[in-house]
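Accompanying notes for the structure given below.
Of the protein chains in this complex, all but one are displayed in their positions.
Letters A, B, C and D name the chains as they come in the text, with residue numbers starting at 1 for each one.
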Amino acid sequence: MPNVDRRHFLKLVGAGGVGAGAGFMLSESRKHPVEHLVPYPVPPEEFSPGIATWYNSVCSMCSAGCGISVRTREGRAKKIEGNPAHPVSQGRLCALGQSGLQALYNPDRIAGPLVRAGRRGELEFDPTTWEESLAELANQLELMRTAGRGGGVALLSGGVRGHLASLLELFMGWLGSDRLLHYDFNHPATLYAANERFFGESELPYYDIENSRYVLSFGADFIGHWLSPVHHGLGFGRSRQARDGIRGRFVQIEPRMSLTGAAADEWIAASPGTEGILALGIARRIVDQGGYQGEDLDAWQAALDAYAPESVAEQTGVAADTVARLADSFAETQPGLAIGGGATGNHSNGVDALVAVNALNHLVGNIGVEGGVIFNPPPAFGPTASRQASLARMLELAEDARAGRIELLIVSNANPVFNLPEAAGFAEALAEIPQIVSLSSFLDETTAQADLILPSNTYLESWGDDTPAPGVGFRVGAVSQPVVEPLYDTRATGDIVLELAHRMGLDLAFPWPNMEEYLKYSWREVWSSGTPDPAIPDFDTFWTSVVRAGVWGDDTRAPSGEFAPGANVVEGIGVAAPEFAGAEGEYPFALHPYLSNALHDGRGANLPWMQELPDALTGVVYGTWVEVNPVTAEQLGVQEGDVVAIESPAGSIEAPVLVYPAIMPGVVAMPIGQGHEQYGRYAHEHGVNPINVLAAQTEPDTGALAWAATRVRLVPTGGREDLVKVSGEARELGREIVQIAAVGAGAGAGGAANARLNSIPITVVNT
Amino acid sequence: MARSNALGLFGGPKAALAAAGKLRGEGFESLDLISPIPLHGVEEVLGKKKSAIKRFTFFGAILGGLGGFTLAAGTAVLYLHPTGGRPIITFPPFLIITYEMTILLGILATVLGFLISARLPVFRERIYVPESAVDKFAVNVACDAEADFKRATEILREAGAEEVTEIAPGGGQ
Amino acid sequence: MSLIDDFLARWREYRAPGYYEEFDYHWTMTVDLDRCTGCEACVTACQAENNTPIVGEEAIARGRHMQWMRIERYWEGEYPDVKLRAIPMFCQHCDAAPCETVCPVSATYHNQDGLNAQIYNRCIGTRSCAVYCPYEVRYFNYNNHHWDAPLEQQLNPDVSVREKGVMEKCTFCIQRIRQAKDAAKDDGRRRVQDGEVQPACVQTCPTEALVFGDRKDPESGVSQMLGNERAYTVLEELNTDPSVVYLKKVEADA
Amino acid sequence: MRRHEDIKFADVNNDIVRSLVETGPRYYVTLAIAVLITIACFFFPWFYQLYYGIGAAGMNHPTVWGTYLASFIFWIGLSHSGTLLSCVLHITNSEWRKAMYRSAEAMTLFSLMVAAMMVMVHVGRPWFIHWALPYPNQMELWPNFRSPLMFDVMAITTYLTGSSIFIYMGSIPDFAAVRDRTTGWRHHMYVLLSLGWRGTDTEWHRLGWAYTFLAVLIIPLAVSVHSIVSWDFAMSIVPSLHQTIFAPYFVVGAIYSGTAGIVTVMFVLRKYMNFEHYITKVHFDNLGKLLLALSLIWTYINVVEVFTGWYSNDSAELESLRYKLFGFYAPLYWEMILFCAVAPLLLISKRFRTSFVPMLILSIAINIGMYTERFLIVGTSLSRQYLPDSWGVYVPSLVEISILVGSIAMFCTLFLIFVKIFPSVSIYEVKETLPAPDEGKTQWQEATH
Partner (left out) sequence: MGVSIVPTLRVLKPAAMMVAVGFVGLLIGYFANAAFFPGTTPVQPIEFSHAVHAGDYEIPCLYCHTEARRSPSAGVPSVNKCMGCHAIVATDSPLIREVARYYENNEPIPWVKIHDLPDFVHFPHKRHVAAGLECQECHGPVETMDRVTRMAPNEMGQCLTCHRDSEVEHGIDCLTCHK
C-alpha cells in the first residue's frame, strides 16, 4: 500500500500484536483447569467407582436402636436411611438419625489422641500418639489394679448396649471397680421402675400402637423423641390410616403441646405432675362404670377411692366431665393403649404416675393383647443388670470424687457437665479427680476437662451390636459395622478397651485382638441359641448373613395373654400431689423443659443440619426460647423476642420469649439442647441450657432427676433478641391450606393401598 | 456549455419561495431550496413530492411481523420445552413478540427508506451554502445553457436575492 | 422444505394444551395429612440427598433458608381448644406451572415425566420463577455455599452443587428416578415398576404419610390414593394442577 | 434577558453552538463528581455483588425481587415521557414541544440504558445474560419466547433502538448546522453524524415523512413497553399483582413520572445551560397542566386498585392490601399518596405552574413518590402471598441503596455527556417557532405572548 508509511506500519503491527496477545489470553482463560484421575492402587473388593454400595448398621444417635442402611460412594458415606429389614425402623429414620453423617464428617471431630498442656478446662492440648498414651494409661491402670486400688477407676459412658456394654462390664470387673455408669439424660428410669413394680418385669414392654384403636398418652412425646420415635411413628401412621374403616383415636395429656400432642386428635392440658392423678381419676370412672370386672375389684375400688371426679378435676385442671368422657371412650374402644412417660415420669411422683398409667391398661384388659401392651423377651445378649445412672447415683459419684475416692475417671461419649443441673455440682467434683481420660469423639464440655483424650470412632466407623430397647415384642439383635474407613487417627471404643486390657497383660481374659473378633466370638453363642437352619451350615455363613442384613431375630410377636398385678401392687396404687422446687408464691410458673426434636438432649447441637432444622412446633432455629401462654405474656407485658430472666431456686438464665398458643397459663416451657460452651463451631454460642436452672430434685423411688419439678419466675430484662425463624405468620387466615375432613372420610381403599405400598415385609435372618 | 448552477441567497422564506415559484413558472425544472427550517408551502410552489418511505415502512413492518412470529414459533418447535400446561405454539405470548418485531423492523426499514430516498449519507460533494443552515434561504437552479443561467440569475435578483453565485456542476462553493 | 412439512403435520400437536397426556409417566406424590406429624425427618432426608447447603444463622435470620422441603405450621383456635396443623410444602410439580412460562431461558420447563424440571446450569437468576410460584418452594442461591471440611465428603455426587445466582427446588429426586429407569433398562424393561423409586422424603417418612408413584399406572399405590375422597390440592383455586396431592387431615370432634 | 420575539435565527445557532463548544470548569467538576459517584456507588458495589452473589442485596425467601427491579421499572417509566410525548406532540403539531423535546428524548434514551444496567444488576448470573438473546449457539438452545421477561427483552430492545433512531433523526439538521461551525475532532464527528445533510427541500420532505412514520410507530411501542413491564408482575398470580388494571396503571405511572422528569430536566437546562429564552413559563405551564391531568388519572387508578382488592374479599388480596396500607411499609405508602396524589393538586394554580423552583420541587417529589410506588409493588406484594407461613419482610441492603444512588449518577453522567454532543435544544425546530426574517410574529408567538 503506497500511503502506509513506516510509522503507520509499525502502529498497525503493534495493534495486531496487542490483539493477538489478547486473543491468546482469552483463549487461555477459557481452558479447563487440569484435573487428575486418581485410581486406587489396589481397589477394594466390591468397589466400583460411580456405583453406590450400601452397608447395614445400627443407629447410635439415640437409644432407640434403629437399623440403618448407609449409602457409600467411592468409600464415603453419603446418606443414611432406615434398614428395611430391621423391625424397629422398617426402612424409616428420623431427622437426627439421618444427620449421623454430620457426626462422622464433623469438622470439629478430634483427629487424634491429645494430652492436656495447659490447666484443666483451658483447652490447651498437645497431640500425642496412641502408642505412648495407651502404654502410659495401661501402665497406670495395671498399677492400680495390682495395688488393689482398681475401685478408684470410674467409667462413665453414654447409653451403651450389647456386647460393648458387656466388654466394659468385663473390663471394669477385672479392674475391680463397680463404678461403671451409663449416663443418658433421656433414660426412662422411672418407667423401668414402674414396670418392675406393676408388671414385675423391668424390661420396657412393646406398645402396639399400630393395632391399637385408642391411644391415651400421658406426657409421652412418643413421636418426637421418647423411646423409639421412628417405630412409634410407623405405628401411629398405620393406626391412623392403614386399616379399612378403622382409624385409631389418640389423646395426648400434657401441660405443653408437644409434637405428639399436635398430632393427637385431642390435646388435654393437665397441670404439671398431675397426669398420674388424672389417670387414676379415669381409672376410678372406669371401675365405677363397671368397666373392670376382675376378682380384685374391691381392692381397686379401695385404692381409687380418693380419686373422685371433682377432686381430680380440681387437682389436674381437667374438667370432671372430660375425665368421664375420656374414661368412657377409653373403656369402650378396644384395643386401647395408655402410655406414660416424659415429664409425667420425671416428676416427684413419676413412678407412681406411671404405675397409674399401667393400671389403666390393666383395667381395660389391654395387657398382653394385640393393640395393647405386649411384654418383650429379655434382650438376646448384653449385660442384664442395668448400669444406668440416676441423678442420685451421679451425685454419689460426685461425692466420691470430692472425697478423693476416685483416682481416674474414664468418660466415653457422655456429657454429664452439660446434661446434669449445675446444682448437682458435677463440674466442681470433676476438678477433684486426679486424672480424667475421655474417649469422646468431640470436644464437649466434659471432654474439655480431660487430661488425656483418646478419641473414639463414630459409630459409622466402628464394629458393634445392639438390642433395641424397647424391643418390638420379639428377640432382635443387630450388628453395626464400619461403613467407612476411620477418617482420622481414632479408634473404636471397644478396640481401645481391648488394647488397654492387652497392655495390662490381661490377654487371657481378653483373648480377642479387636472388637470385630470379640463380636464374632460372642455371636457364636447367639447363633447356637437359635433354631438350626440347613441353609446356614456354619457360623461364618451366619455371621456374613447377619452383617449383610444388619439384623437377626425372630419375626413373630407372641401376645402373652392374661396378666394380673399382685395384691400389694393394687394396694399401693396412688399418686401424691407433685412437689416442686420453689414455692408457688415466689416462683409462679412450673418450668417444663423438653427434649428438642432435633438436638435431643444436646447431642445434636454440633450437627449443622440439626441446628438448621426448624423446630417442629415453632419454626425456630439456632436458639433457645421460653414458651409462654398468650394470656401469661400479656400479663407479663412481654412479646415474642423480649428477653426474660428465668429464675429458679437453683439459678437463672436468660432467653427470649416465644408466645406459644398451646401451653397452660401457669407453665413455661423451654427446649433442651442449646447452650453449649464447647462442642464445636456449630454448637457453641447458641441459646442457653435450661438444665442449668433445674433444681437437683429427684424422684424418690429411683433417684432419677425430676426435671419437670422446678418452679421459676420470669423477670423481663428489657432486652430484645429476635428469634431466628423460618416461618412467618402461623395462622391460616381461612385460606384452607390444610383442609379438614370428618372422621370416617376416606379411610377406604386408599388407606389400604397405602398400607400395601408402604409396609415393607420384615425379612429377618433366622437361625 | 456545461451545465452550471445559479444559487441565490435570500433573507427569508417568502422571497425564496416566490423566486422558486417564478423560476418554475419560467420552466426551470431542476430547482433546489436549501433552508434552515422546513418550508411550509413548498409543495404549492414546486409541486407534490412522492416518497418511497412509506413502502419501506409497510413492508418492513410486515416482514418484522412474519419474522417475529416465525422466530417465536420456530424456537418453540425446534427445541420442545413444554411450559405451564400451554401448547407449544401459543398465540398470546407470540403475538407480543410479533408486535414488537413488527415495530422494530418497521422502524429500521423507515430509516433505510429515509437514507435511500434522501440520498444520504453524502459521499460526493454537493452544492451547499453554510449560511442556509443559519438564516439564509438558498434557491439553487440547474441551468443547461448560458442563456438559462442568465435568466435564472435575473429572476433571482428580481425576487430579492441578496447574492447570486455561479457554481460549477458537482463542485462545492 | 421438510421442516415446514413437519411443522404443518404436527400443527395439531403443537396446538394441544393436553400435550402432557402423552407423557410416559406422571410422577405424583400424595401426602396424607392425617398421618403427617410434622417430625421433619423428610426435611433432613431431602437436605442430605440433594446437597442443600447449610446456610448459617445469619442467613436464616435474613429469610434465606434453603431446605427444599419445609413444614408449614398453622395454629387454629385459642388455648385450650388449640390445634396445630402441619403441612409439608415442597415443589408441587404443577402441570400448569406458573413458574415454567416465565423463565426467559427455559431453565425450568415440564419434562415428559410430568416433572417440573429445573436446570441449574441454564439458570441466569432472574428469580421470576420464585415470584410466579404461589407455593413459595423455589429457593435462590444468594451466595456460594461452603461446607466446612470434611463435611463436603457427604455431598451426593449424583446431584450438582449449585453456585451463586441459581434457583433451585425439589426435583422429586430426579437422580433416583434416573437410576430406577437405568435399572429398568438393565433388566430389559421399558417401565419402572411401582415402588422402585422413592424420593428421599418418601423413603424416610416414619409415619408413611408420603406415597410416590406413577399416576399413569392405575395399579400404583399413588393412583389408588388419588381415588381417596380426602384428596385435595393446595391452592386449588389457582388452577396450577399440582402433581402433589394432599389427603385431608381428619379431625375428630372432642 | 431577551424576550422570545427578539431572538433571531442566527442567535439560535450561536446560543446552541456555544452550549456545545464552550465548556466552563463548572461542567467538568459536575461531570467528574457524577463519574466518581457512578464508579463508587454503582460499579464498586456491583462488582462486590458479582463476587459475593445477589446475597449482597437484602432480598430473601418470599421477596426475591427488590429495589433493583423497582429501579428498573422506575427508569423504564422515566423513559416514557420523552419519546412518547415528543411523538404525540409531533403528530399533533404542537409548537411548544419544539424547544424541549430533544432533551426529553435524551432522558428516554439514558433512562433506558440505566434500566438495562439495572437488569444486569438484578440477575443472579449476569455473565450468562446473553442466553436471553436468540443467537446461534452450539447448545441449540434459544430463549423462551413465552416468558413475559422475553417480551421485556424484545420491547426494550425495540424501544431503545426506536428512540435512539428517533432522537438521531431529529438531530440530523442540527448536526449539519453545528458541523459548519466547529473545527477539529468535533467537526469530524458532526460530519459523520450529519451524514452530509444540506437542508434541501427534498431532504426536509423525506425527513418529515420518516419522522412522522417513526412517531406513529413509537407511540404504540412506548405504550407496549411499559404494559409489558407491568406484565412481569401481572402475569404472575401473586395477590395484588395479578391485576388487569396493571398495564394502564404502569403506563400512566410511567408517563406521569416521565413528565415530572422532564420538568426537572427543563429546569436544570434552563438554569445551567442558559436557555432561559427558549424554555419558558409556557413550557412549565403546559407541562404542569399535563402533570395535573396525569396525577388525577394515576390517583384514580390507584384508588381503583384498592377497590378491586377490597371487593374481592379474598383473604390473600385483602392481606396484601392491608400490608401495603397499614403494614411495615405503610409510611412509604402514605408518603407516595402525599407526593403523587395530593401535592400535584397545587398545579391547579397557574401561579404555581409558572413558578420554576416550586415546579422543580414538585417534580422531584413526584418522582420520589413514583419510585416509592415501584418499590411497594415489588417489596410488599411478594412479602404477603398465599401461604402465610412463607411471609417475610424485605429490607434493602446498603449495596442496593448505593446502587440506586449510583444509577442516578450514571444517568446524570450520560446526560452531561449528551449535552456536549447533541444540541440539547433543537436548532431548526426552535427557528420554526420564530418569525422568519421576512415575517412578523409566528402563530405560536401570537398565542403565547
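We take it that a residue touches a chain if its C-beta (ideal position, glycine included) is under 8 Å from a C-beta of that chain, and two chains touch if they have at least 3 such contacts.
Just so you know, these numbers come straight off a predicted model, no measurement behind them.
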{"item": "Touching partners, among the displayed chains, of the absent chain", "value": "A, B, C, D"}
{"item": "Sole residue of B:11, B:74, B:130 or B:160 that reaches the chain not shown, by the stated touch rule", "value": "B:130"}
{"item": "Sole residue of D:91, D:120, D:192 or D:398 that reaches the chain not shown, by the stated touch rule", "value": "D:192"}
{"item": "Among C:174, C:197, C:222 or C:238, the residue in touch with the chain that has been omitted", "value": "C:174"}
{"item": "Contact set of chain B toward the excluded chain (per top definition)", "value": "79-80, 121-126, 128, 130, 172-173"}
{"item": "Residues in chain A touching the chain absent from view", "value": "8, 11-12, 15-28, 31-32, 34-43, 48-51"}
{"item": "Absent chain, residues of chain C that touch it", "value": "24, 109, 111-113, 115, 117, 119-122, 158-161, 174-175, 178, 182, 185-186"}
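Please note the rule applied: only the chains that are shown with their structure count from here on.
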{"item": "Between C-D and A-D, the pair with more C-beta contacts", "value": "C-D"}
{"item": "Centroid distance [mean C-alpha coordinates] between chain D and chain C, Å", "value": "42"}
{"item": "Inter-chain centre distance, chain A versus chain C - centres from mean C-alpha coordinates, in Å", "value": "31"}
{"item": "For chain B paired with chain C, centre-to-centre distance based on mean C-alpha positions, whole Å", "value": "61"}
{"item": "Junction residues of chain C - those touching two or more other chains", "value": "65, 70, 72-74, 98, 101, 103, 106, 109, 235"}
{"item": "Where chain D touches two or more other chains, by residue", "value": "62, 141, 143-144, 146-148, 150, 386-390, 392"}
{"item": "In the complex with chain A, residue positions of chain C that touch it", "value": "32-35, 37-41, 43-45, 47-49, 54-55, 57, 60-61, 65, 67, 70-80, 82-87, 148-157, 194-195, 200, 203-209, 211, 213, 221-222, 224-232, 234-235, 246-254"}
{"item": "Parts of chain A lying in touch with chain D, wherever the complex brings them together", "value": "619, 727-735, 737"}
{"item": "For the chain C and chain B complex, residues of the former touching the latter", "value": "7, 10-11, 13-17, 19-20, 94-101, 103, 106, 108-110, 241"}
